[in-house]
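What follows is a single structure, written as structure tokens, with notes after it.
All protein chains of the complex are present and in place, except for one that has been dropped.
Letters A, B, C and D mark the chains in the order given here, with residues in each chain numbered from 1 onward.
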Amino acid sequence: MEPLKNIESLAYFSPEILLVVFAAAVIISDLIVKNRESNIVAYISLVGLGCSLVAILVTNSFINSNEPISLFFGMIRLDGFAVFFKILLLLATAATILFSLRSEELDVRLKGEYYALLLAVTFGMFLMASSTNLLMIFISLETVSLTSYILAGFLTHSPRSSEAAFKYITYGAVASGTMLFGLSMLFGMAGTGDLMQISSQVAAVLDSGGVSTLTVLIAITFILAGIGYKIASVPFHMWSPDVYEGAPIPITAFLSVASKAAGFALFLRFFHVGFGKPEILQSIDWGLLLAIVSALTMTVGNLAALPQQNVKRLLAYSSIAHGGYLLMGAVLLTTEGLGAIFFYLIVYLFMNLGAFYVVVLVANEAGTEMIDGYRGLATRAPFVACAMAIFLFSLTGIPPLAGFFGKWVLFYAVIGEGLYWLAFIGLLNSVVSLYYYARIVKAMYLESTEDTDSFSFPTSTIALLSVFVVPTILIGFLPIFYTLSEKIILQ
Amino acid sequence: MSLQHYLVISSILFSLGIFAVLTRKNAISILMGIELILNSCNLNFVAFSRFITPAESIVGSEVFRFDGQIIAIFGIVLAAAEAAVFLAIILAIYREFGSIRPDEVDTLKG
Amino acid sequence: MEFTLKTFIFYGFALSTIASALAVVTVRNIVHAAFALMVTLFGVAGLYVFLQADFLAATQVIVYVGGILVLILFGVMMTSGRLEMRIHIERGQLLLGAGISFALLMLLLTVIANTPIWKNLTDDGTPLSPTTERIGQLILNEKFLLPFEVVSVLLLVALIGAALISRKEVRE
Amino acid sequence: MVVSLISIILLAPLASFAIFALLGLAKRNFPRQDYLSTFAMLVALGCSLYLIQEVVSDPKPLTVEWLSLGSVTFSMGFYLDSVTVIMLIVVTLVSSLVHIFSIGYMHGDPRYPRFFAFLSLFSFSMLFLVVSDNLLGIYIGWELVGLCSYLLIGFWFEKDSAANACKKAFLTTRVGDVGMFIGMMMLFAEFKTLSLYGDNGIFDAVTTLESGQIAGLSIAGILIFCGAVGKSAQVPLHTWLPDAMEGPTPVSALIHAATMVAAGVYLVARMFPILTPTSSLVIAYVGGITALVAATIAIVRFDIKRVLAYSTVSQLGYMMLAIGAGSYVAGLFHLTTHAFFKALLFLGSGSVIHAFHAMHAHHDDEHTDDAEHEHDDHSLVHEHGSEIPPDQDMRNMGGLRKKMPWTFGTMLVATLSISGVPFVFSGFWSKDKILAGVLGRAMEWNSVHHYILFSMALIAAGITAFYMFRLIFMTFFGEPRNQEMHNMAHESPWVMTVPLIILAALSFPIVNTGWFNKDYVKPPEQHHVSAPQHAYVSPDTKTADANFGFSLFGTSEAEAAEEDGGNGTTYTDDAHYAVHKLAHNIAMVLSICVAGLGILLSWMFYQRRTFSAEGVATTFRPVYNLFWNKYYFDEFYDGVLVALTVWKSRLFAKFDLSFIDGIVNGVGKVTRDIFAAFIGFFDNRVVDGLVNRVAEVTWAAGGRIRKIQTGAIQTYLFVVLGGIVLIILIFRLF
Partner (left out) sequence: MLLSLMIFVPLFGMIVVLLLPRESEELIKRTTLAFTLVPLVLAVVLFVSYDRSSAGTQYFVNVPWIDAFNINYYIGIDGLSVTLLLLTALLGPICVLASWRNIEKGLKAYMALFLLLETGMLGFFAALDLFLFFVFFELTLLPMYFLIGVWGGPRREYAAIKFFLYTLFGSVLMLVAMIAVYLNSNVINGVAEGARTFDIPTLITLAGTTGHALADSTFQMWVFIGFFIGFAVKVPIFPFHTWLPDAHVEAPTAISVILAGVLLKMGTYGIVRVNMAMFPEGLDFFTNGAGFWGNSLALLGFINIVYGSFCALAQTDFKKLVAYSSIGHMGFVILGLAAGNSAGINGAILQMFNHGVISAMLFLLVGVLYDRAHHREINGFGGIATKMPVYTGITTLAFMASLGLPGLSGFVGEALSLLGAFQEFELITILSTIGIVVGAAYFLWTLQRVFLGQLNPKYEDLPEINRREIMTLVPLGILTIVLGIWPNFALDMFSESVTNLVNALNGI
């Protein structure tokens, strides 16, 4: 199908437009509303997300599953893949907004900017998930990055937050600069910026000897730096623990889920569409490269998580490790692998956000992010402790929690390709990960504290927590999620 | 003035940018390094679009000659935005830490 | 390739670009570095002209030299009284940095030398149709509308963010 | 009918125990457990007596499938032949008498009902063992009697010596049982069944074995015999039996003299058809050595019960020797006679002890008070109280014959019987038959082994007579050595003396040898025992009518030929027949001589005091020490086996802690060192609560990775760009 022109594309672009509109609405209403304590802007943002969700579903109904729609002269594309990620990102953003409502770290006077930025970053992520042009890829990535830098440094009175922002932007700028250089090389090889054409072009020039494999290797490695930093894979992961620790907790949660998911969306689209051609795949052993990266990522993440005392930082490393698990599914870009990544992202969304929500709650009540602060939580706040235990064990991958099923599909995909060693490393890693997750559980359940007065949470908090707990328990049992890869065809 | 001339220049700029980023002990110098990198990328784009035979395109190969330039324009804009935010963050860092030496901003680690 | 004035000027731009870039990364005084950067940016702008990208060259000068560089100088002044960087750079870091950047350079040069499709492409000098107009059409009406709009959002965000973060009075 | 009778025999005592156990759960007791148990035993006795006439009708009245595992089936069932019936009667009879005796003897014990319940359980187990028609059933009964023995030896468990003794008994016999079990496994592996009789039983299958398989059969036979070595206290596993005397005396009489220890003999007899020349010879030698060793030890004991215990060991060795030498009938005959007179001796000694006991309550624990409270960790089989309780010390006795006439009289009968005083005492006949059988085989086969065995048996017979009369003289004759105790002594009440009298009556041949008449007990065939020159002939059948006028045990030649005619052996070899006849005559003369000699010497030592026992002991100090210390068996076990076992288990425990974890540790260390060498970070002291060293290493690795995370942004950038270069270079190289 021919790419649609600008005006024709607008209807299909409505979710993104709505986000921007509501971001503007947030800023405007922030100027209007005088009461700083009011959370009206947060609700407006939520409404915006809701509208966007409706729009996504409506646009989704336009999609003929076999024929994705190219918009804006092929700049972006609307397909099941994009829709899936948009919904995922939308949920993550909504959760982040809800967390932010509970968080006590955030400066009440900057609410308008905060929520507007959240909507803007979501907008950028939507584009990341649907870009099919090198320029769009870069711009959307930069949109997300720049907004993320600001959000990470949002706590202007906190040195840690500023430091996080500083590290983030330095790291991000270098990584995206490197990526841009790689993109330019790709541009030079293919003679086009259109991702759909790049693969065939590159394959052709490779085939004709017009370019050497080294050229392709360097270009893609440079690009990998940009994407790898988004999904925090080794060796591009080093920013994430510091940034996660310094950033406000809701933002950490957001980065660890949404940013990573968007990174994966980009990664998958870029590699699957742009470099899914067997000729290119064969030119260099991409599978091996990604497998090694994946193995290193999860190992480093898990090992480094072991000695952590700060739960936020621990979860940062944990999310690095989970990035590694997810990468396993991407190794050979098989349908099973993609399905596994989709499934795992859903699961990861719930369990990781849930865990961060508990971190928010504990930080509010106990005033600390350290593991010691979780002592005796089982008696002080039984439901919260129980929920946390569920999230953590799900992150470990213990049946019957959803995390297990997520890991199962991943390992299944990996072993399906005969990469037993990678599966084995992955599984050993999940054994190691048990150790540090269990440390938190141990603190909550097996240790006690002198301070025994219980925390009381409003029902809304418990309800929100349940929203994460229930899927974490149930997703694995619902067959529908396993067939995502059939529904989301990525072309 | 073949394509390779430009490519060599941009490669040198890129490497120098990397060098700056890695070794300079001032956050602003690092920013300058980043600007060098971005410039090298822009130069690449423009050079490629000028010389390379374009792929078959629905919008015509003529557009390709402009593609690089427009990408470079966007690159400049993004660089500007990034620089603005970067400098804002440097200011914040300076406020909190009293220094913009990157290795002194290391409370988060381990 | 005959040695004409054009080539002479080209090499002049190229050399000044590289030399000043070298200065950017080596001189100790940050203001000097900033001025060296200005030279580099001018040089790159000149190279754009050679590539028939006149509009781009102008943009480069205006945005970079006029905008970014001034911003940087502001930053320099706001963050530090001392312009000298009498900071001891660890030899190891220096060597490692040099090593990595040199390795990257070598890799890139190898690639440039060994990529047939990039070889022997010389500029025929044909001017493009009025660049500014065409660019304007492309950006505002054709292919690049969406990036343009997105960048506008991006700039807005950067604006809000930069203001937000550098705002002093937020601190009680 | 037969089945229900046997069932009653088994169930009556079991019911008695079950009632006790069930009420016990409710912390109650049946009002008269003693009567209940005794009654149950008497019922069983009655049924057993009735069974005598039922033998011929059907040897396998009942077979039920116990376990079926597809191709393999284990069945349980009864086997009823003459031997079974004899054993049933012996067991029920002795058991009944011991029950009755115990009513008096155990009177006043705080755990009085429990005692009877245990006796019932024992009786059940023993009877079950006896009637079983398969090895599995025998093994079950076998172990159950072991359990009862354990429970009853340890009946007065407050005494450390009793607690040790019961454990020792169980463990020692278990060692033998394991051998037996291995033997069973061998048989099972070969024949795929553990049933002995019937069409596919082991005895049937064994006839088809090739000569090449005989070696295996020998081993199996010896292994099965190992069980008997343990249970019947043969050398080298005999040490538990003397210690078992820590149990109440009726227990010693029933279990450790008459029945359970004889089960080993019974077992070997049951397995007679699978014995090969090799295994037979091993059995005979073990029996012979046991007879001799135990007899010599008995000479120097002063504890009245221990003398009897060693005597029992010795006599059991005798029986083993008999069966090993092929004298099947003689062995079983001796088993029967021995059961009665040894039970009598024990009960008699019990009566004596009871008499002395009046001055001590059962539990005054005079001799255990000094006993160490701390438990010796190393002691598994260790025997504690080697000092003799005063009421059992013969040196405290003497001159009791007037005080306790019934006891004395009955015990004297038993002593005469065991010593082999000719003609009127059953012991003479059974012993004589053994000697004759062994000598007969020796002469017939011209076998040096059997001559040696014969001489062992003969010497043992002499020594037996000596020490038994020593016992009588020291206990009942002479002057009271401990006047105070003597004054307290008294004749026991009738419930105790009546059983003694009955048993004494049973020590006369007219009463019990009738069972071993020509029709009743027939030796089974041994297919794999073949004489060097001529076909196998059982010595029993051949020496039959050499009995001076007593044809009770005889089988005429013609009859034997008739009965055994099927298997082609000839019984008309006159020379062979003559040999046995001659052997019997020689044996009889010799046995009378040695018995007489023994009694005479005993009289001269202990009654006339012609020689001083102490003097002899001093003269032959090393020999005396050897006897006194029981050939150092206990020391050997304690010192070597136990130490070894404990050491080994300690080692294992240590292994568990240090080795397994040590491997992990080592791996960890190596990994850590390599890690350290590479990265150059020194060892990170690892925090608490690690699962193990692997975790430690993992943790350390985590720590190292942490340290790369320096916090300085440029380090990160180095990693990023260095990583890019590395990736490119690595993939460029491949």
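We adopt the following convention: a contact is a pair of C-beta atoms (placed from the backbone, for glycine too) under 8 Å apart; a residue touches a chain by one contact, two chains touch by 3 or more.
Please read all numbers here as calculations on a predicted model, not as lab measurements.
Undergrad: Counting contacts across the entire complex, name the shown chains the missing chain touches.
TA: A, D
Undergrad: Of the residues D:V3, D:L67 or D:A578, I need the one that contacts the missing chain.
TA: D:L67
Undergrad: Touching the missing chain, which residues of chain D?
TA: 21, 24-25, 27, 65-72, 125, 136, 139-144, 147, 150-151, 154, 157-160, 162-164, 166-167, 170-171, 174-175, 177-178, 181-182, 184-186, 188-189, 368, 371, 373, 375, 377, 380, 645-646, 648-653, 656, 660-661, 689, 691-692, 695
Undergrad: Tell me where the left-out chain touches chain A, residue by residue.
TA: Chain A touches the missing chain through residues 339, 378, 382, 393, 396, 398-400, 404, 408, 411-412, 415-416, 420, 423-424, 427-428, 430-431, 434-435, 438, 442, 445-447, 477, 479, 482-483, 486.
Please note the rule applied: only the chains that are shown with their structure count from here on.
Undergrad: Looking at the contacts, which chains touch chain B and chain D alike?
TA: Intersection of chain B and chain D contact lists gives A, C.
Undergrad: Quick check: which two chains are joined by the most contacting C-beta pairs?
TA: Ranked by contacting C-beta pairs, first place goes to B-C.
Undergrad: Of the other chains, whose C-alpha centre is the longest way from the centre of chain C?
TA: D
Undergrad: Taking the mean of the CA coordinates per chain, how far is chain A from chain D in Å?
TA: Chain A and chain D have C-alpha centres separated by 77 Å.
Undergrad: Would you mind pulling out the distance in Å between where the CA atoms of chain A average out and where those of chain B do?
TA: The separation of the two C-alpha centroids amounts to 25 Å.
Undergrad: Would you give the residues of chain A that are in contact with at least 2 other chains, written as numbers and ranges?
TA: Residue numbers touching two or more other chains: 73, 135, 139, 142, 146, 149-150, 153, 156, 162, 165-167, 170, 174, 178, 185, 188, 214, 218, 241-242, 307-308.
Undergrad: At least two other chains touched by the same residue of chain C: list those residues.
TA: Within chain C, the residues that touch at least two other chains are 93, 96-97, 100-101, 104, 107-108, 117-118, 142-144, 147, 151, 154, 158, 161-162, 164-165, 171.
Undergrad: For a test of understanding, state which residues of chain B touch chain D in their complex under the given definition.
TA: Its residues touching chain D are 18, 21-23, 102-103, 105-110.
Undergrad: Over in the complex, which chain A residues touch chain C? Could you list them?
TA: 6, 9, 20, 27, 71-73, 75-76, 107, 109-110, 113, 116-117, 120, 123-124, 127, 135-136, 139-140, 142-143, 146-147, 149-150, 153-154, 156-157, 162, 165, 185, 188-189, 205, 209-212, 214-215, 218
Undergrad: Touching residues of chain C toward chain B in the complex: what are they?
TA: Residues of chain C touching chain B: 1, 6-7, 10, 14, 17-18, 21-22, 24-25, 30, 33-34, 37, 40-41, 44, 47-48, 50-53, 55-56, 59-60, 63-64, 67-68, 71-72, 74-76, 78-80, 85, 87, 89, 93-94, 96-98, 100-102, 104-105, 108-109, 112-113, 117-123, 128, 131, 134-135, 138-139, 142-144, 147-148, 151, 154-155, 158-159, 161-166, 168, 171.
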